[in-house]
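After the structure tokens below, expect a handful of questions from me.
Just one protein chain is left out here, and the rest sit where they should.
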Amino acid sequence: MRGELHFDVVVIGVGTAGLTAGTRLAEGGARVCVVAKGVGSTHLAPGTIDVLGYGPDRVEQPARALQELIAAQPEHPYSLLGAERVEEALEWFRATAAGGPFEGYTYLGGLDRNHLLPTAVGVLRPSALIPETMAAGDGESRVCVVGTPPLRDFHASLCAANLFQAGVPARSVQLKVEGQRADANALGLARTFDDAQRRAAFCADLSLHLRGEDRVGLPAVLGLDDPHGVWRDLEHRLGRPVFEIPTLPPSVPGMRLFEILRSAFRRAGGRLVLGSEVVAAERSDARVTAVRARAAGGEMRYVAPWIVLASGGFASGAIELDSRWVTSDRVLGLPLHGVPEAGQPRFVEPYLGDHPMARAGVAVDGELRAEGCENVLVVGASLPGAEPWREGSGEGIALASGFRAAEVVLSSERAAAEAPA
Amino acid sequence: MVTLRTDVLVIGGGATGAGVAWDAALRGLDVVLAERKDLAEGTSGRFHGLVHSGGRYAVKDPRAAEECVAENRVLRNIAADTLEDTGGFFVTTPWDDPVYADRFAEGCLATGVQCEEISPAQALREEPRLNPDISRVFRVPDANVDVWKLVWALARGAATRGAQVLPYHAVVAIDREGDEVTGARLRDARTGEETVVRARVTVNAAGAWAGQLAALAGIDDVRILPGRGIMIAMNHRLVNTVVNRCQMPTDGDIIVPVRTVCVIGTTDQHTDDPDDHTVLESEVDQMLDDGEKLVPGFRRARALRVWTGVRPLFEDVKADGTLTRDVTRSHTLLDHSHRDGVGRFLTITGGKLTTFRLMAEHTVDAVCRALSEDRPCTTTAEPLPGSEERRHYNLGERLGRKEARLADEQLICDCEMVSRSALEDGIRRRATTNLDDIRRLLRLGMGPCQGGFCMYRATGVLHGLDGMTSQQANGALLDFLQERWKGIRPVLYGDQLRQARLDDWIFQGTLDVGHLST
Partner (left out) sequence: MTETGLQDLVRGSLDHCVKCTICETACPVSNVTPLFPGPKYVGPQAERFRVGDEPSVEWSVDYCSGCGICTQVCPQEVKIAEINAHARGKLKRQEGVPLRDRIITRPTVLGRLGTPVAPVANLALRLRPARILAEKLLSVHRDAPVPKFAGHRFSRWARKRTSPKSERRIVYFHGCGTEYYEPWEGQKVVAVLEHNGYEVEVPKQDCCGLPLQSSGLFDDARKVVLRLARALAPYVRDGNTIIVGNATSCTLMLKREAREILGLEDDPDLKLVSERTYDICELLDELHDRGELRTDFQPVPETIAYHAPCQQQGHWIGKPALELFRLIPELEVREMTARCCGIAGTYGLKAEKYEIAMDVGRPLFEQVGASGATTVACDSETCRWQITHATDRPSVHPIDLLHRAYGL
């Protein structure tokens, strides 16, 4: 053991759920340390806040669909959290984004009505809370989808063709963006769009190709430093609404989301340790007393009365299914829930089917406390009972559970402080 | 309906059938090669792609060993570009009978298999992942072959000499006139169009399906016993040398590095159906255990995908109870005019990938006899297209090629370094919209992400190039995803499960392919 540090709360994981919990806790006055083995979920996700997209049919009104889901699936994270908490978490997030590091960049929407946004393959996907830079994607008017070679991660013609099939009058245009490397990704293009001169040149060229379209769709590259400014400028120069379409990682809107949450966390006084994988928990009866995390030259001990496990589920390897088909929580060794019995199917034959193993997670009670562990709260993708990508619920669960976990900790601490000696 | 007239109709587009087409075309015969799916989609493409040194058979089947020794040399000469000269080890693990090693050495000496005993320390220096408890090691000239490259080179070579190569053409009927086979009727699986082929000789090279095909000619007793086995591709080359267990051939006794992966195999499950692709959990478990014996830590390494191959085992017991197997060969050539009174029809079966050229030679010799023509075989000397420079394939090639054009060339599949221009060429050349065909041709989507990133890109390129409708493009993408899932699902654990979750995020989350219209 190299050394140890003490905190009020240690949050394991720096994705949407972890940063939400960490920020809310720090805003509530707790000394928080977020320890993470790397950067994750935000950079890979589209950057929208999806609450409930499919239940299994396409959801028009998330508020109502949430109630239906809670009634039908008592084991779902939303059932533990309740619809009001989801609402609160969204409100908080919207305010945090508005007050964040990107001047003018806001998120729109809520639980009343899902937006229908085109995906990079031209499907209309429901999303509750979306960046303003995507909002014009929700609509039925004529749209020109613009491909930006050499970006290989976006194919405008396929997108437009499928949109057309879905009843949206769409066509596509390809406009090369100069000065890009052959293997340019969305981040490289976003940097180009951050540059006013190159943006102006691009718009001048694009204007020549536009016909009667009422709106223009681009891949999600509308700037990393000043997305609001870039987007507004594009709309101004092209004289019509412009929207960005999320595509393969790296997700520029996702990176902005990360930066919004990270800077809110740091502003609230939280401490961030990256590159450090939690490898073990120290336990005493029904409590985890400390976690050990990798550091250069050995391990660090992070000691805290509260732990928030925001470790990312199967996708990050936090929950592992090994070659002998044994499932485990690799981070803290906590019991799991929802793991199919031996002999029962783990994954079904149709790729797009509902796979039982995907719903496994760390077992929790109604307050997100891990089973057998009163001071560990589980949030985000490590929770059981959800299929975030099929349902379109990942970010909603992450935000609401992170929000809730912070609430549980803060109110417990308040209660303890107020209790008679 | 089209009618083709030819000298030889070869049915079956695996290594054997393609080899027959090549040999026959070189001898100046007109050839039509018909394959019901994509070339090498059958047994040839479904094993590890090992070119045997012969060591495996040195004790059990000396005749086969001798054939492998000779053919290994020939293939290095004529198909150099398709081979990677990995070399091989035969290792005695704690689970192997140490006496076998001496029998092995003797057997190699007797059959001409080049074999050199080295110290385990030396072997571990070359292959640090090997089990440190191995007691004896023999070095042999095993190699690996890119089967698709090989089969397509054979087909291309035949085609440039006038052969017609027809993938996706299934045989719906074999035509007879009296006691002679006169050809076959084919149906194009893609268009439904029928083609009639009238041939002077018909060769049944249908491998595990040879029995079914012979039955179409009215011969019911060509009994192929399909032996189904699984292979698992591991994400990276845990070893760069072929590693064999030094014991009598059995399940799971070999790890073959091939391209960027290494493959462990195989098992042996009897089945009645050559199209049986069942993968049993017990088989997977067995392969992982076997892998662990050769490479400690195998179970913690990443498995990419599992697939099945069906070996055509043939033992011909005629009605009178006598074995018809030619005792001087390890494969079997059935001349049905002698055996069954059905003329102008031959079946070639048995053998192994390594000896395909020899099998083809004997087959075409028999074809020439049937045609009463004297045309000698030249395949031992003629290099295949692409192998003229007699340079072996080297794993770093794709990396080196990309390095040379770092700034200019765009990759569509990062994992396997498939460039956009290679993809576009491949689509045009093969005139296919089937992403799975392209996968086999270029290795697109065969790396760690199993298409997670490149499939959207490839579908986009396909849609853009081909004037496909979006429905067709969507169908191609969804078909690919389902096909890929088949191979991933039985080995979905550990790192590959993490990958699958990310890929689901991309496909079902960000792209929402689950709601594509088809």
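First chain written, first letter: the chains are A and B, and each begins at residue 1.
Convention: contacts are C-beta pairs under 8 Å (C-beta built on N, C-alpha and C of every residue); 3 or more make two chains touch, one makes a residue touch a chain.
Quick caveat: nothing in here was measured; it's all calculated off a predicted structure.
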Where the complex has a chain not shown, which of B:117, B:365, B:382 or B:414 is the residue touching it? B:414
Touching the absent chain when the full complex is considered, from A:239, A:275 or A:350: A:275
Out of B:154, B:449, B:492 or B:516, which is the one that touches the chain we can't see? B:449
Absent-chain contact - pick from A:37, A:256, A:346 or A:390: A:37
Going by the touch rule given at the top, which residues of chain B touch the chain that is not shown? 125-126, 128-129, 235-237, 240, 260-261, 297, 301-302, 394-396, 398-400, 403, 406-407, 414-415, 417, 447-449, 452-453, 495, 498-499, 502
Note that chain A touches the chain not displayed via residues 2-6, 33, 36-40, 43-44, 181-183, 185, 187-188, 191, 249-250, 255, 266, 271-277, 293-298, 300, 312, 316-317
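We adopt the following convention: only the chains that are shown with their structure count from here on.
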Quick check: how many Å separate the C-alpha centres of chain A and chain B? 43
For the complex, which residues does chain B have touching chain A? 281, 285, 288, 299-300, 303, 407-412, 420, 453, 456-457, 459-461, 463-464, 469-471, 473-474, 477, 481-482, 484-486, 489, 492-495, 497-498, 501-502, 504-506, 508-517
Report the residues of chain A in contact with chain B in the complex, numbered from low to high. 44-46, 58, 119-125, 150, 152-155, 157-158, 161-162, 164-166, 181-183, 246-249, 251, 313-317, 320-325, 346-347, 349-352, 358, 388-390, 392, 394
